[in-house]
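For this depiction, one protein chain was excluded, whereas all remaining protein chains were kept in their positions.
Showing chain A:
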Amino acid sequence: MSQAPNENPSCPGKKDKHEARRDFLKQSSALMALALTPPLVVKAGEHDETIAGLFEKMPVSMEINGKAYQLSVEPRVTLLDLLREQLHLTGTKKGCDHGQCGACTVHVNGQRINSCLTLAVMQEGKKITTIEGLAQGDTLHPVQEAFIKHDGFQCGYCTPGQIMSAVACIREGHAGSPEEIREFMSGNICRCGAYDNIVAAITEVKQGGHTV
């Protein structure tokens, strides 16, 4: 496993400054708390596992497509924006940014989720797989092959999300019939209406007994 370059060279290298700032924030909030609440509260606050201040980036480690990353991220950055903007893994698409379309579907510890509605800092220690991590070298994943064979797309914008969702749908055991596939793929909207061909592609992979 290779180590990805650190995302923000200006911050993590200077660990001293970073930690000093964090200590300051902790201290100042502790002082505030001291003024307003009984001492018990301040004591419990010391058990906080992780803390990042308002304008502070915080260290996050995760594995993305088999590579370990040590990153520095602002708390408000979503997993989707981390992938696209910071890591330039632009295969994962932003459609609605509100959980309504499925274009941003990735796997976290093997489960499909919408990466637009989770914070990157919440993924500490997790294993992420994006569309870039599905193929084995030059060999496409069987679901990718089937999407090509069955014309499972037109413009292709929803396709990375559809494929990530389809792989999970088969693994979950939710691809038993066209009806079941339609229900469990309903979180992926296709503006081009390639639904019939997507169902055909998933059905073929499922019936072909491929390991997905």
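The rule we apply is simple: contacts are C-beta pairs under 8 Å (C-beta built on N, C-alpha and C of every residue); 3 or more make two chains touch, one makes a residue touch a chain; residues count from 1.
Note that in this section contacts and distances are computed from a predicted model.
Between the names "Xanthine dehydrogenase family protein subunit M", "ABC transporter permease", "Cytochrome c oxidase subunit 3" or "protein-glutamate O-methyltransferase", the one given in UniProt for the chain missing from this structure view is "Xanthine dehydrogenase family protein subunit M". Residue-wise, the contact with the chain that is not shown comes from A:C169, picked out of A:C169, A:A194 or A:V212. Contact with the chain not shown here comes from a single listed residue; of A:M58, A:L71 or A:C158, that residue is A:M58.
Although one chain is not shown, part of chain A still touches it, namely residues 25, 32-33, 36-37, 41, 44-45, 47-56, 58, 74-76, 78, 97-99, 102, 105, 111-114, 117-119, 121-122, 124, 165, 168-169, 172, 174, 182-184, 186-188.
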